[in-house]
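One structure follows; several queries about it will come next.
With one protein chain held back, the other chains of the complex are shown just where they sit.
After this line comes chain A, so read on.
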Amino acid sequence: MLDVQKIRKDFPILNRTVNGKPLIYFDNAATSQTPQQVIDVIVDYYSNYNANIHRGVHSLSQEATDAYEQARIKIQKHFNAKQSHEIIFTSGTTHSINLVANGFSSLLKKGDEIIVSALEHHSNIVPWQMLCERTGASLKVIPMNENGELILSDYDALLNEHTKLVFVNHISNALGTINPIEYIIEKAHAVDAAVLVDGAQSCPHLKPDVQALDVDFYVCSAHKICGPTGVGMLYGKEEWLNKLPPYQGGGEMIAEVSFAKTTYAGLPHKFEAGTPNICGGIAFGAALDYMNHIGFKNIAKYENELLDYGTEQLLKIEGLKIYGTAKEKTSVISFNVGTIHPYDIGTILDKMGIAVRTGHHCAQPIMDFYKIPGTIRASFMFYNTKEEIDAFIVALKKAIMMLS
């Protein structure tokens, strides 16, 4: 069981007011809030052992290096990677995806194919378009149905011996659909294609096991899992990471340098040029500790209750339409009310202290599919409550009244 009142005490930001009203934070799919336990780790780092890592012989450097490498091991264990050097620290999901896309530019040739899903965030479409421009490979798209689910028979038909890489998000940021990645991975492997899964939206809600999934690459950001912004990770199978060339040149990623030739460091340092976000990496580990302490089973169960309750309450409002009604979905509700512009509703809700996301959620192709300019998106985390949903419904009704 999850004691939400006790949990809420961990998040200082939940005590603040916005425009004179208590904050109701329903923009968790954009970024989650940070518990005191993680804030303390950040303060402790800068107060007590801030130093550059891996190079120093002095004690502070050693302490910082130990803490950073401990965090890598925490992440490895959390995702059940076989080895800690299969975890690469990055600045976040987008950086991780670009690292893989860049690496593949030396592995692809004209005629090769990359498959992406129709449910992707812009950050997941653009790197592949750039990769295709560089290599002459072509981009294929798995279409979705009206419920926001991928059409798997179409996916099967896209796969062939030219398919080199399949890219799909585990959970859609705009609609909350949980994609059947087990199926997608199995089918891709049958034609020897690699699979990269974007876990930005899934990692706050479930605990992926990269070995059980047999996924080749898995990426996520810390800031959606109660950690800080500016840090994330790339998991890659060792054999794949060895195949990819380094992404950026700089310190840390080299073994030996002369003007004639540089040899690169081994994993994971080959991909970690320059001074990393040390404090962020350590806090990322602390955030996973925090979430694991609550327990992902408890989190999923509670968030599902919020999703069901929120959906039920919203559907009572006349003219309200929910986009994304997949059987398997997470605690994200994307909706519109009649012909009212999402921006108008978002603005009025903000005046009442409620934070939701409005717009196309960086997923214009999905909005084009539904022929709408955007949606209002309410996304819940384990620290939200049914009482907050009730207050949100009251505020939403008031907004609708003002705008009709």
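Quick note on the criterion: a contact is a pair of C-beta atoms (placed from the backbone, for glycine too) under 8 Å apart; a residue touches a chain by one contact, two chains touch by 3 or more; residues count from 1.
As a working rule, contacts and distances are computed from a predicted model.
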Worksheet item: For the complex's missing chain, which UniProt name, "Cysteine desulfuration protein SufE", "Osmoprotectant transport system permease protein", "Cytochrome c oxidase assembly protein CtaG" or "ABC transporter ATP-binding protein"?
Response: "Cysteine desulfuration protein SufE"
Worksheet entry | Residue touching the undisplayed chain, where the options are A:Asn19, A:Gln83, A:Asn145 or A:Thr262 | A:Asn19
Worksheet entry | Residue among A:Arg8, A:His162, A:His341 or A:Lys397 that touches the chain left out of view | A:His341
Practice prompt. Over the whole complex, note the residues of chain A touching the chain we left out.
Written response: 19, 340-341, 343-344, 347-348, 351, 358-359, 373-374, 402-403
